[in-house]
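Removed: one protein chain of the complex. Kept in place: all other protein chains.
Per-chain residue numbering starts at 1, and chain names A, B, C and D are given in the order in which the chains are listed.
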Amino acid sequence: MPDQLLYAIEAGLNGLMAGVLYALVALGFVLIFKASGIFNYAQGVLALFAALTLVGFQNGQIPFAHLINAIFGTDLHTFGWQLPAIVAIVLAAGVMVILSIIIERYVLKHLVNQAPIILFMATIGLAYFLEGLGDIMWGADIKKLDVGLPQGINETIDTVTYNAFGYGFFIDNLDIVASVVAALLVISLTIFSQYSKQGRALRAVADDHQAALSVGISLRFIWVLVWSIAGFVALVAGIMWGSKSGVQFSLSLIALKALPVLMLGGFTSIPGAIVGGLIIGMGEKLFEFFVGPMIGGATENWFAYVLALLFLVFRPQGLFGEKIIERV
Amino acid sequence: MFYREAGDFKTSYADDSQTFPIRFDRLRYYAVMAVAFGVIPFFINDYWANAVFVPFLIYAIAALGLNILTGYCGQVSLGTGGFMAVGAYAVYKLMTAFPDVSILIHVLLAGGITAMVGVLFGLPSLRIKGFYLAVATLAAQFFLVWLFNKVPWFYNYSASGQISAPERTILGQAVTGANTTAPAKYLFCLIILVALAWLARNLTRGTVGRKWMAIRDMDIAAEIIGVNPLTTKLSAFAISSFYIGVAGALFFAVYLGAAEVGEAFGIQKSFLILFMIIIGGLGSIFGSFAGAAFMVLMPVLLKNLLVGQLGWATDLAAHLELMIVGALIVIFLIAEPHGMAQLWRLAKEKLRLWPFPH
Amino acid sequence: MLDATKTDTLLEVNNIEVIYNHVILVLKGVSLSVPKGGITALLGGNGAGKTTTLKAISNLLHSERGEVTKGSIVYRGERVQDMSPADLVKKGVIQVMEGRHCFGHLTVEDNLLTGAYTRTDREVAKDLEMVYHYFPRLKERRKSQAGYTSGGEQQMVAIGRALMSRPETILLDEPSMGLAPQLVEQIFEIVKAVNEKEGVTFLLAEQNTNVALRYAHYGYILESGRVVMDGPAKDLRENPDVKEFYLGMSDKGRKSFRDVRSYRRRKRWLA
Amino acid sequence: DLVVPNLSYRTGPYAPNGIPYADGFNDYFTLLNERDGGIGGELVRVPECETAYNTEKGVECYESTKGDGALVFNPLSTGITYQLIPKVTADGITLYTPGYGRTSAANGKIFEWVFNYPANYWDGASVAVKHLLDENGGDLSGKKIALVYHNSAYGKEPIRTLQELSAKHGFELVEIPVDHPGQEQKSQWLQIRRDKPDYVLMWGWGVMNAVAIQEAVNIRYPMDHFIGVWWSGSENDVIPAGEGANGYKAIGFHGTGADYPVYGDLKQYVYDAGKAAGDGSNPGNVLYSRGMYAAMIISEAIRKGQEIAGHSAVNAAEVREGFENLNLTQERLTELGLPGFAQPIEATCADHGGPGSAMIFQWDAAASTWNQASDWITADSEVLDPLIAEDSAAFAAENNIAERCN
Partner (left out) sequence: MNQMNPEGYVTADGRKIGPVLMEMKNISLRFGGVKAITDISFDIREGEIRAIIGPNGAGKSSMLNVISGFYVPQDGEVWFRGYKRGPMKPYQVARLGIARTFQNIALFDGMSVLDNIMTGRLTLMKSGLFSQAMWWGKAEKEETEHREKVEKIIDFLEIQPIRKTPVGRLPYGLKKRVELARALAAEPKLLLLDEPMAGMNVEEKEDMCRFILDVNDEFGTTIALIEHDMGVVMDLSDRVVVMDYGKKIGDGTPDEVRSNPDVINAYLGVSHD
């Protein structure tokens, strides 16, 4: 049936777009993993925190208002001004840099040379902390995020495809914007990590903390640098996801959507994040679309993981990941 | 000297490899057992049982299980929640299908079924390693949860997919269902825990344990000196899943009484138990207990302190609680990456040297 | 040859104590002074504390949960104990760690280039050529991932990497370990050349006492965390104890390894 | 004093919904205490306990407040409800779950300690279908109705009923689950775009609602053909979609908005006195009203219990009597400052489920208000009663419970 084919193409295209959004989150993971061998579970919460901060600035919310009111019996809520989106974004990015400095200073610095699983756990601790902090700073209610990105069906594509196939494809404008942003990020980050001195240093640090120290690489600088970049990526992801569904706790759970992408693309590869995202996004959408209704639906959560798992059995380091060195 | 080893000589190898080679430790162990069996059951009430002891005992079993897999065999798993669900649903099906068989047997069978599922999901570990494996185990987590949610046979076709534990007794005492008394719950879980801890201890000090640890520390070298990675990893998956399955069964049947798979056995559970073993100490039986105690007690304590004592609003308290638990985890890892068990060992080393600093 | 007594002291270690994990006391008051432009050898058996001493100097102890609890380390008159390893490298002190520690996933060339991380000048390419000149084997393997190169090749990478930082002082931990005899000789020749031509100061920990004392100007002998003997290399070489225990010489020249068992065996193999 | 714990969730994935509900609940009791000196002269104490929508925390909260002498629990979570049903039965404490929880608990013959009036999920499903029947001149045959549901115990509740109803009225039912939390619903909505169902019903919670409405807007699904259950009909759900959400419908079993006389008292005794539970942004919105509704019913039941017992310091068993004999009339609602806010309820020993009626509200995006779009619609008891009897009989058999009220 040609109709089925058109539906499939539409679902597939939308899957690709969703994949790009997953990739945006995965990118943050990759950066940090590449630069320190840390599997940063807090990436999702980082995105939430960034988005909360952005909205907070935009709406002139007073941070910690709830806490202050509780302690001092005051009744503070907002400063009463609204900031333009671009200013708020810059400020939020600044907060992410400060946050990276704090994280380096109080967490990472003390965990140099520890086993990867310990570092992983530390990031989960961090995730808890940031989750609580975000809520206390900005409140746990749902917030609308609007930085002026277009949203809704893209009319042009709809009309063009309608004229061509007799069926208008649905593509969300927001997804198109996200794809462009993701492409830019991936290209610039790839260039940064492949061709700069810092990029080489990042990879060195991931291999061996101690040896990196011994050649004079400042772990502190490297870590603040990548966490800041990852924080910025989180902000971008937070903006995209927040525009779709509002800013609230569940935003942090997008991390779970990024993990299979990461597996498939390889933990250490920036292009891998995007390619993995595309494969996962398309795969899970098509599967849910065609097979889902037959087996009861809601397959997306596990399908992505199972797909990635099957893939790994054949290529244990993911598509573009660095091969695990096995030598004695 | 507070803590002495000197003068405690061993004359046989069997003596030397016993669980508590040092007399001081042995005495302390007997004291703990005496309190656990002889004192607590007489004082325990519903609150202490349901909010503290029963969850602690059950989580300790799960932590033991995960510690076998992750702490001893080095395979990081994030599928614990899913495996607990297998235990829970297995015990539910068994309880409702064979109401006359003893619940104890059901619980053990549930463990056995989980072990089989564990082996199945353990197979990829032969190819996939490290974090890739950890993330891959999430496939088990999500798939199992989906399965139990989707296939009505598992929840006996109930309208909402919830499962509820019917009442079952042992020696005339209810151990599941709403009429269970606090001491009965507590003792039932305690006995299972003690038995399983003892088995875990035996396994980890012998040949199997050494194979696991060899694979953990350096899998290639282990294979070259004669450890079969296939059987070793799968045995770890099987035994670990057995423990986790038993924990899941108890969690549902004794502790919650009713469960919904996504809520009770979601990914948060997997992380929680991983936390327990890391905070407690990877590759340490004592660590499994310590970690479970920490993660169960900490929130309860904080809540009682912030809300009960200081009278803070519950949401502020909950947010602060998250921050404090998060910070404590980080602080713990920084202070001693090898967990509370290592902290304890170092404390002992210090005491041994006392009053000299080194 | 340099006379150690007459030159300035570049690095001074005063009576340091090192404790691992808060409980294990490893160095029990070690003092050394390393003269500018000299080659100083640190000798001693397994576990004597050589590596620990070097790590204490380069501030790499923290990451192993060790700390200097007493004494001081002074470099060019400045206390450097609380500095970060990176700052120390910028000051010109670099360590070649025991056990190679290459960046396994990086290529050999990238490994070498990380050595130049702290440098800002434009002569890195020239120095890369210099390292390849010293170690032609590395040039052949420049594109291989270091993790897959042989033990000896990794050792070359580690030393080459340190040279790439154009250091003033190199702390060399067991450079000869795992290297073919020819190469050991070569490496020490390189050390000597670098020392003489570029004036780089060396502090090297070595088990291979024989070579070490041939190239060093001054030596310290460490035993279980204490300096038990020190003196100009020449004197140490002549010392009868050193000869017997560290150089394996008896009065009749080198003794065969096959003979040792007849008089040193302490215990029989009970089957 | 009287202890009515508030098992709330102000953190976690459902906090945006839990907060206004808990505020409404607290504020109403604060009003009673401040204005009337409590109920029947007894002050009401509302210890709050954070569950984060998590069953284990729910247990802890239950046990810790139970020790305080709790009279009635209202956990606002289907999961926690299921778990508490056997416990409250053993402990002899009332569990009140308005509009959520276990549907068959409406059968008082089996569920002595559980009350879920005025309406349950099955009522909701039936009301929605009846509304559609009204719109289609009584005939739905050949129509296609999609159910987009939260893939959990809660979301699955209406399926049985809708299946029965589809058989009865001849419409086709398409079930479309969405996994927690529901941040990503592209494939579900593409499926809807492909299948073009005539109507979409939604059983969602939390962020899932907002995303679903946004996606519906994106694919230009007609909003007035999209009906949510009462848990999918709060301001949180429609506001993010902005203008596009205009016309979206939701079922409700109580009024919303701050136009009721009781708000005058609330303002005077609670908000202006600085005793409000939240930050003041919620009064009048849907979930706040629902929290207030629950508090109002509980307080009326307590009042009834006091009346029956003849003293004001009632215990848990006496409160249950109050629930079972509750007779809430329109006049009483007017007295309470809530005229027309809800349906009258007349509970009996066998009937713990109430009238089972609800009405349809429609979102007006420009005015940001929910407007009434139908009268009270009563559920189809012909279909529901056998289902309830069947499900509660199964529970009774599993737990050896004998029928009461005979």
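The criterion applied here is as follows: a contact is a pair of C-beta atoms (placed from the backbone, for glycine too) under 8 Å apart; a residue touches a chain by one contact, two chains touch by 3 or more.
Quick caveat: nothing in here was measured; it's all calculated off a predicted structure.
Colleague: I'd like to know which visible chains would be in contact with the absent chain if the whole complex were considered.
Modeller: Across all of the complex, the chain we cannot see touches A, B, C.
Colleague: Which one, C:183, C:203 or C:236, makes contact with the chain that was left out?
Modeller: C:183
Colleague: Using the definition of touch stated at the top, determine which of B:38, B:172, B:226 or B:311 touches the missing chain.
Modeller: The one listed residue touching the chain not shown is B:226.
Colleague: Can you list where subunit C touches the absent chain?
Modeller: For subunit C, the residues touching the absent chain are 20, 24, 43-48, 51, 98-100, 137, 141, 144, 148-153, 155-156, 174, 177-185, 207-210, 245-248, 254, 256-258, 260-261, 264-267, 269-271.
Colleague: Going by the touch rule given at the top, which residues of subunit A touch the chain that is not shown?
Modeller: These residues touch the chain not displayed: 328.
Colleague: Could you pull out which residues of subunit B are in touch with the chain that's been left out?
Modeller: 12-14, 16-17, 199, 202-203, 206-208, 210-211, 213-214, 216-218, 220-229, 235, 239, 283
One rule holds for everything that comes next: only the chains that are shown with their structure count from here on.
Colleague: Please find the path from subunit C to subunit D through touching chains that uses the fewest steps, and give that number.
Modeller: 2
Colleague: Count the C-beta contact pairs for A-D and for B-C, then tell me which is higher.
Modeller: Between A-D and B-C, the larger count of C-beta pairs in contact belongs to A-D.
Colleague: Need the most distant chain from subunit B, centre defined as the mean of C-alpha atoms.
Modeller: So the farthest one, by centre of C-alpha atoms, is C.
Colleague: Rounded to a whole Å, what is the gap between the Cα centroids of subunit B and subunit C?
Modeller: Distance between chain centres: 47 Å.
Colleague: Return the distance between the CA-based centres of subunit B and subunit D, expressed in whole Å.
Modeller: 37
Colleague: Indicate the residues of subunit B shared as contacts by at least two other chains.
Modeller: Counting only residues that touch two or more other chains, subunit B contributes 146, 149, 313, 315, 318-319, 322.
Colleague: Give the residues of subunit C that touch two or more other chains, as numbers and ranges in rising order.
Modeller: none
Colleague: Touching subunit C in the complex: which residues of subunit A?
Modeller: Subunit A residues touching subunit C: 112-113, 197, 200-201, 203-204, 206-221, 268, 322, 325, 327.
Colleague: Within the complex, which stretch of subunit B touches subunit D?
Modeller: Result: residues 46-47, 50-51, 55, 96, 146, 149, 158-162, 164, 166-167, 177-179, 255-260, 262-264, 266, 300, 303, 307, 313-315, 317-319, 322 of subunit B touch subunit D.
Colleague: What residues of subunit A sit close enough to touch subunit B in their complex?
Modeller: These residues of subunit A touch subunit B: 39, 66-67, 70, 106-107, 110-111, 114-118, 120-122, 124-133, 135-136, 140, 256, 259-260, 262-263, 267, 295-296, 298-299, 301-302, 305-306, 308-309, 312-313, 316-318, 321, 324, 326-328.
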